[in-house]
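Here the complex is missing one protein chain, while the rest keep their positions.
Going by the order they are written in, the chains are A, B, C, D and E; count residues from 1 in each one.
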Amino acid sequence: MALKKEQRIGRHATLLLLTDDHRELSQQTEQIGWKSCLGKVGSMESQKVVAAIEVAAKQQGVISQELYRETHALYHAIMEALHGITRGQMQLGSVMRTVGLRFAVVRGNPYEDEAEGEWIAVAIYGTIGAPVRGLEHETLGLGINHI
Amino acid sequence: MALKKEQRIGRHATLLLLTDDHRELSQQTEQIGWKSCLGKVGSMESQKVVAAIEVAAKQQGVISQELYRETHALYHAIMEALHGITRGQMQLGSVMRTVGLRFAVVRGNPYEDEAEGEWIAVAIYGTIGAPVRGLEHETLGLGINHI
Amino acid sequence: MALKKEQRIGRHATLLLLTDDHRELSQQTEQIGWKSCLGKVGSMESQKVVAAIEVAAKQQGVISQELYRETHALYHAIMEALHGITRGQMQLGSVMRTVGLRFAVVRGNPYEDEAEGEWIAVAIYGTIGAPVRGLEHETLGLGINHI
Amino acid sequence: MALKKEQRIGRHATLLLLTDDHRELSQQTEQIGWKSCLGKVGSMESQKVVAAIEVAAKQQGVISQELYRETHALYHAIMEALHGITRGQMQLGSVMRTVGLRFAVVRGNPYEDEAEGEWIAVAIYGTIGAPVRGLEHETLGLGINHI
Amino acid sequence: MALKKEQRIGRHATLLLLTDDHRELSQQTEQIGWKSCLGKVGSMESQKVVAAIEVAAKQQGVISQELYRETHALYHAIMEALHGITRGQMQLGSVMRTVGLRFAVVRGNPYEDEAEGEWIAVAIYGTIGAPVRGLEHETLGLGINHI
Partner (left out) sequence: MALKKEQRIGRHATLLLLTDDHRELSQQTEQIGWKSCLGKVGSMESQKVVAAIEVAAKQQGVISQELYRETHALYHAIMEALHGITRGQMQLGSVMRTVGLRFAVVRGNPYEDEAEGEWIAVAIYGTIGAPVRGLEHETLGLGINHI
């Protein structure tokens, strides 16, 4: 039931965000039959971050637009990633802060046992801070769920 | 007051954990005069994770052993990283889960303006799951604080 | 000081919501001199859920409109029920989700010892999910307080 | 994608706990091919509550003992139910309180569309209070997840 | 229904902790017929803080030893004060920190309208920090409830 070292989808999703040239990683994703998408969003409204990731994942075919169970799996992965981004209260504008974020969603099978099926990873990286340019520091979050 | 693109300490600390060969990154750290340390810890007791990071950062000279203000800065950066690791309740054994983690602590000046001084980044990456080998998935957290 | 088995107000309030025919339960409530009310509310704004329950309980005479201590007791019972409904962050629209809920408020004396006085139970049941019809699952919460 | 009114697994799991005679409900469960189990646990240690539910669900065949994805789905449903039970901090003994609980786990397909597949509901009901007999009130929690 | 300016029990409980000479305040309490107690506790175990306050309030007659509703009112006031003390997770040793605290519990009628009855205030003040002497800063919490 172990994780395959070369198929850690959380690490993969995070590296997609952090490396300057992600072509090699994207090729690797395709070769093993994973699906992924990248996007960006800046807002003081937390719901816009959730919506941006959901829309990107649906439009780029990472999750089905028809099945609620896939939306549900993605939603909870986003919530978990937002715990890392917000570190305490899942609030942005209502505690006077704003974010500028990029995100990656990766869907694949990270376990050696085929029966473990597909999982989804949501990685988010960017800056968080006061609604004034430059008054900000880095922030990072990762959520993982079965799908 | 902007972040220097090539001196993002959060991204740097995270890449130290995620890249297979971190020699290049470590050299880069030294060249710009940053301090950093790496370590690992596995436990069902959350306080052991906190203690492992504090001990490593003090023993390897990333923070002073004498000054409470440095311990305080590190402690809150660890707490923030643990929000990403635990995603909801900062508990391990008491909600029946265990972790196997590696961590990196980086101390440096990420802002263009010298007056912004030093900041500290704590990145943690590994697995979280049931106390049974293999019943686990990846987890990641990042905390940033001024020091 | 034990709870009376046949006077468990939390179970009673929940069954009022879950059973198709609640006439029998309502009669039982009246016979033992309890007060109760039922209502429903659908919204993406969490304050509307709080307000709907407070208004119903006051208008239907479950709590006094004059006494702050009764509003305070009800408010905290609602907050506790919302922990069950929201499971982590007490937020709806700001984390891109909406609810369709029914609620019951029951006020009575659940303890054998008369001196334990009156308590209040708030039960909430319905669906929570994306702001798209059908992308939702059930949710349930119960709050109990002395009044 | 709507929920089938007669197949609401959360309501079903909760009624299994709250009704005095659950034979009719259990028969209904069998007829539509759902799996379910019942159990009880009393403790000041929250991990014992988690473990009791996991062990019951595995031993009684509600989830697979082999697949991590099923353990993962159940675990998060338990965590969500514990939000309703604990209402704020997922802690028992460490905030000086204890629980006496019964639980039901139900696995089935609550949606009209077959493609939505199986979901799992964890309902928990009982008392929470000071570690002194009688100094307690009712508590209830429900968690739902795709499996 | 307004608060009486000279009968603010939260302010009173806090001043009992913060002023060097609390004889004047204690006399004032007696004159208006309030009950109060003072105590101290140091621990890495959060349940010991809860227990110390409960024991003091019962032994010194601030709340009844017989009635659960009074224990329940005090318990939630303690929990609220601990939110101020712990600021995020209601944990001490499990996140590697310890406290040295003094506390005051005051019971009285703070509202102009007699019908608002009695309320209880729990104020806690002291230090929180690493389990090393001196690596600590001040912390303060206040909880208020109807009783």
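Observations, loosely collected:
As a working rule, a contact is a pair of C-beta atoms (placed from the backbone, for glycine too) under 8 Å apart; a residue touches a chain by one contact, two chains touch by 3 or more.
A quick note: this is a predicted structure, and the numbers were derived from the prediction, not measured.
The chain we do not see here touches A, B, C, E in the full complex. When the full complex is taken into account, the listed residue touching the unshown chain is A:130, out of A:55, A:115 or A:130. Although one chain is not shown, part of subunit C still touches it, namely residues 45-47, 50-51, 54, 68, 71-72, 75, 79, 82, 89-91, 94.
Contact residues of subunit E toward the unshown chain are 1-3, 8-11, 14-15, 18, 79-80, 83-84, 86-88, 110, 119, 121, 123, 125, 127, 133-144.
Touch with the hidden chain on the side of subunit A covers residues 88-89, 91, 93-97, 129-130, 134-137.
The definition used in the following text is that only the chains that are shown with their structure count from here on.
Between subunit A and subunit E, the least number of touch steps comes to 2.
Steps from subunit C to subunit E, minimised over paths through touching chains, total 1. Sharing over half of its contact pairs with B-D by residue number, the repeated interface among C-D, C-E or B-E is B-E. In whole angstrom, the spacing between the mean C-alpha positions of subunit D and subunit E is 36. Multi-chain contact residues of subunit B, defined as those touching 2 or more other chains: 79, 88-89, 91, 94, 134-137.
Chain-to-chain contact here is organised irregularly, matching neither a line nor a ring nor a star, and falling short of all pairs touching. Going by the touch rule set out above, the chain pairs that meet are A-B, A-C, A-D, B-D, B-E, C-D, C-E, D-E.
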